[in-house]
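Here the complex is missing one protein chain, while the rest keep their positions.
To keep things simple, chains are lettered A, B and C as they appear, and every chain counts its residues starting from 1.
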Amino acid sequence: MLDDAASRRDLIKAVAQEVIDHAEELTALDQAIGDGDHGVNMKRGAEAVLADIDNLAEKTLPEGLKAIGMALVMKVGGASGPLYGTFFMTLGKSLPEEPAPADTVAAFEAAFQAVMARGKSHPGQKTMLDVLAPALECLQADPSASAALCTKVAEAAEATIPMLAEKGRASFLGERSIGHMDPGARSSALIITTVCKTLGAAGK
Amino acid sequence: MLDDAASRRDLIKAVAQEVIDHAEELTALDQAIGDGDHGVNMKRGAEAVLADIDNLAEKTLPEGLKAIGMALVMKVGGASGPLYGTFFMTLGKSLPEEPAPADTVAAFEAAFQAVMARGKSHPGQKTMLDVLAPALECLQADPSASAALCTKVAEAAEATIPMLAEKGRASFLGERSIGHMDPGARSSALIITTVCKTLGAAGK
Amino acid sequence: MKKLINATETILTESLDGFVSAHRDILVVGDEHKFVRRASLKPGKVALISGGGSGHEPLHGGFVGLGMLDAACPGQVFTSPTPDQMLAAAEAVDSGAGTLFIVKNYEGDVMNFEMAAEMATGEVMTVLTDDDVAVETSTFSTGRRGVAGTLFVEKVLGAAAEEGLDLAALKALGDRANAATRSMGVALTSCTVPAAGTPTFELGEGEMEMGVGIHGEPGRRRVPLTSASEIAEEMVTAIADDFGDKARGEAFVLLNGFGGTPLMELYLMFNAAQQLLGRRGITVSRCLVGNYVTSLEMAGCSLTVTLLDDELTRLWDAPVHTPALRWGV
Partner (left out) sequence: MKKLINATETILTESLDGFVSAHRDILVVGDEHKFVRRASLKPGKVALISGGGSGHEPLHGGFVGLGMLDAACPGQVFTSPTPDQMLAAAEAVDSGAGTLFIVKNYEGDVMNFEMAAEMATGEVMTVLTDDDVAVETSTFSTGRRGVAGTLFVEKVLGAAAEEGLDLAALKALGDRANAATRSMGVALTSCTVPAAGTPTFELGEGEMEMGVGIHGEPGRRRVPLTSASEIAEEMVTAIADDFGDKARGEAFVLLNGFGGTPLMELYLMFNAAQQLLGRRGITVSRCLVGNYVTSLEMAGCSLTVTLLDDELTRLWDAPVHTPALRWGV
């Protein structure tokens, strides 16, 4: 899986494009309970990754992920930059060059822990962690259950709607944060779903 | 005519009240081709006059007019303050204590000239002068033709609509000043009409 | 209308109370709020007095202090002050060397200051500013408006008065500074006079008012909103064309916000204007970017260019200590 540059390139391309295509939706979500830049931020990161895609695809999977993480840290800014950056950098650091399914689950868990450490946060606070946590559980239950994972993350993003934000800008809203989907949860769901679909379509 | 304090008081009251009642209309006219304060300015002047009405009515007609003019100069500001102030001050300076109709016409003419001098302006430039000038003509033709005067000034104010402004803020608009009534023309018409009606109603 | 006020009748006095209190180290307010003046006057100096309708803050009150104005008379919003205000101010700050009125060329201001000058006892001269090239004078008899360039005139006159220049020389200097100055403005939104309660004009979502004045009075023409560079180009062209052959050498530039435009955009406009001026041989050697001559909350900006000579540059650089401009002290 992802053992040649072309397939890595396809995956990077698909995920970046999905983020760019949903930038306005993410911004609209952030306008409701944040400061209205999440889509713009993620798009800037995705464009930076696309601009360097050939180079990134040439790298080994771990090195490529680290480089993507660093690009996000240096380009996205805001809260999501360090968080997604940390996620991908840790993923890269934790994966062997030719990962078995169990390695992927372990790396995902390490990356999830690193995001919690960076954000001083945990699931239940209406953030991207509320998508990453169930995704991890799902992977732990069955690393190859791609369809189940897609369903799970979509539900998890929806499930942030009735939550009360305790982290991120939405937390300043208190009770008024209830009733809106968390933008970071939505972007996480988009990314995970696209990864699943792209790998699934490639039959991998 | 106007030879007792009570009748002078009634006249002052009627004119000031008419201006106050039309403040919003005058402001709206000034918003279209000026800076949106003519009604506010005139109202401020009228209120200052009302606040001192007993004192003003006690004075002789010439002295009362001079005092009204001075109050307008010191309270109205803008272009209309010095112009209306000059008009009433000159009227007061030019009238004898018990004016005959011819004295009134002469005083009106003097006041009209003084406004032109103060404003460095003349009729035809889309200003209050375009009401004052036909009013003077009308008075010169027949000093007692009160109904004709009322019709005349109303028409004259209307007639400023198609004019191109060459004085006052509206002049900055150039061609775009065409199609709107001049606010100062409207306030002049209001004042003259109210004077006629009040004196007429009092049978004087 | 959404404003931080208590009542439209008391805006001016409440605001002035806050203003003089915030700057009580350098300013005092006159009886009945007729004027604000420098707390400490310089004996033997010509008194410089300006004023005009309120709503252009920091102009003029924000320019009262060492090295600039001695007093400023605030009228109601967008309405010229009245002669009693100038008379009271002149009485309070005239130290015997005469008084110079600095008046923006609007008929209301001109007539009210004129009446004050006629009534004043001491010697009075007047400098009229009329820097707004948006007004195409030839067609009308009112002449050009005095707008943001007035700041430059007040600054150099203040410096020269501090140096001891006499009344006639100051009058000549003021006329010269004004003659070296041109401005042009654009509005993206209207403003609302508090007592009127509704916007002075309406601009569509995609429109701008090119050549707007500082009272939200309409401008040259209403056109579709274009890019910052195109707007800067139109302003620079109008100003440079008006200067004609003289348009070259060192200049002072004021990129002035009307109140509702973020500083970020003003610096962006300054950047565009400076480049365009450079291409025409005008080098910006002194500048100011910010909200200095405003129209309440109107969005938009004006560009002012003054062609400098050594004397004007030296007077601009001279120390100043007012609420809105301060350096060298």
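To be clear about the criterion, contacts are C-beta pairs under 8 Å (C-beta built on N, C-alpha and C of every residue); 3 or more make two chains touch, one makes a residue touch a chain.
Only a predicted model underlies this, so the values are computations on that prediction, with no experimental measurement involved.
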item: Touching partners, among the displayed chains, of the absent chain; value: A, C
item: Hidden partner interface residues of subunit C, rising order; value: 2-7, 11-12, 14-19, 21-22, 54-55, 57-58, 62, 77, 188-189, 205, 208, 225, 227-229, 231, 259-272, 274, 284, 287, 289, 291, 294, 296-297, 299-301, 326-327
item: Subunit A, residues in touch with the chain not shown (by the definition above); value: 27, 31, 33-37, 39-41, 44, 73-83, 85, 118-121, 125, 165-169, 171-174, 176
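We take it that only the chains that are shown with their structure count from here on.
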item: Chain centre separation (subunit A, subunit B; CA means) in Å; value: 74
item: Whole-Å gap separating subunit A and subunit C, where each centre is the average of the chain's CA atoms; value: 54
